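The block that comes next holds chain A.
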Amino acid sequence: MMNAILQATLEFLKLYWVPLLCGVAIVAILPLIVGYIVLVERKLMADMQARLGPMRVGPHGLLQPIADALKLLIKEDIIPDNADRLVFWLAPVLSVGAALLALAGLAIGPAFQIAQDINIGILFVVGISALGIFGIVLGGWASNSHYSLMGALRSSAQLVSYETAAGMALVSALLFTGTLNIKSIVEAQNKEGIWFVMLAPVAFFTYLVASIAETNRAPFDLPEAESELVAGYMTEFSGFRWSLYFLAEYTNMIVVASVATTLFLGGWLRPFASVPWLNFLDFVPTLLMAGVGAYCIVRAPKQPTRVQQLFMLAVAGLCFVLGLVLLVPVLVLVAKPFYAGIHGGFWFIFKVSLYIYFFMWLRFTIPRYRFDQLMRLGWHFLIPLSIINVLLVGVALIAGAYFNLKGWGLLLVTTPAAVIALVVALLILNAEKERNARQNQTAASDFYAG
Partner candidate 1 sequence: MADEPKEPKPPQVPTGDKPASSTPGVSTPAAKPADASAPATPPKPAAPAPPKPPVVLQTPLANEFVTRFRAKFGAALLEAIEDRKQAILTVERARLVEISLHLRDEERFDMLADLTAVDWPKREKRFDVVLDLYSFPKNERLRLKVHAADAEEVPSVVSVWPTANWQEREVFDMFGIVFSGHPDLKRILLPDEWQGYPLRKDYDILQQDTAWVRENLGIESGQ
Partner candidate 2 sequence: MGPQHPSTHGVLRVKLKLDGERVTGSECIIGYLHRGVEKIAENRTYQQFAPYVDRMDYVAAVSSGLGYCEAVEKLLLVEAPPRARVIRTILTELQRIASHLLWLGTHALDIGALTPLFYCFREREEILKIFEKYCGARLTTHAFRIGGLQYEAYDTFERDVERFCKDFESRILEYETLLTQNRIWIGRTKGVGILTAADAIAFGVTGPVLRASGVKWDIRKAAPYAAYDQYKFEIPVGTIGDTYDRYLVRMEEMRQSRLICLQAIENIPAGPIMAKVGKVLKPPPGEVYHAIEAPKGEIGYYIVSDGTVMPYRVHIRPPSFINLQAFDRMVRGHLVADVVAIIGTIDIVLGEVDR
């Protein structure tokens, strides 16, 4: 029996050592990436609020995430008495596990994808991230305080209802690709020469809103911020356990952002990838990196302490090296095969960070929805809109095939579809207003169905 297992593992290793390695790499680097995303968020928030944000730890607060991580590791880990130990331990693990597993399905660059060619790509990602709900519900239940249970139920109700809307939005985009495999989706966008966001803008919009709600962020971050629920399901967790939830939330954000990029914004394709005369765009990444490096050098002497100046110079050096790495495949012919991998990776990360920037931007500017408004938006507005949008895109596709339009030609057909969808949206909205006016808002509405 023993050698059977040994042989099986050897066989397993021979077959899958590359994705295993990538998996380990991702799981190791991710906390760091998430830490720096949090830093960027705090800096952005500060900048928008006419203040500076974390400046103390390292130059411009660059070492802040490491300090946070250390603090969280050392912090005392309190388990509320007569809480259910097993579930209390399991819940955050489940949450993080689901988020990281979903990350496996995604393709950063044409070469870099952990689960190489599973042909249910997008479905795999969406399905696995749906497991995250258990982490939240069980977490709320395990800390057995009434408030966190209520918070957990509310956030999972929100997740469940917005998943349908997100699912339908993805369906209308998948109509164009015809396959679920991530790599072929991006190829389809490359072949068509146009990103699907132009073909199905309404779908992109519904997916955007639904993904914000799905990751419990910005106007929909009700469970944590609700004044009497304090921190929702996360209240009782402290120290590292809490940071697991935090990690799960930000990884979910990355997962959602990369699904949107792959499906709508053309994955790792350079904007106007197939347009030959726009090739100078290849130099944009290097110029960007060089710009950042130069800024760091300019700022370096201004740093108060010696070690911070060195640190800034190191960051500048890193940026220049990256710039160089991005430049080499474009110029040197021999490095042509690497071109797709490196530049693809850059553009993918660039689009994902734009998407996440938009998340953060929303968080700082607009106030929070009330829970019943949130559910009403989900059920009465988003889901019907996305279903109707799927029908309209289907009809548009048939018309497109009939006139056998290709690429940009498809726009002729899909834009009217989008316009009709918007008209329908407006119809739903003022139907909503009349219903409210009639009801003068005092009727008790069932909160979980919204």
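We take it that a contact is a pair of C-beta atoms (placed from the backbone, for glycine too) under 8 Å apart; a residue touches a chain by one contact, two chains touch by 3 or more; residues count from 1.
The set was built so that all candidates are chains of the complex that A comes from, given by their letters.
Just so you know, these numbers come straight off a predicted model, no measurement behind them.
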| item | value |
| --- | --- |
| Candidate number, among 1 or 2, whose chain touches chain A in this complex | 2 |
| Contact footprint of candidate 2 on chain A as seen in their complex | 45, 48-51, 219, 225-228, 363-373, 441-442, 444, 447 |
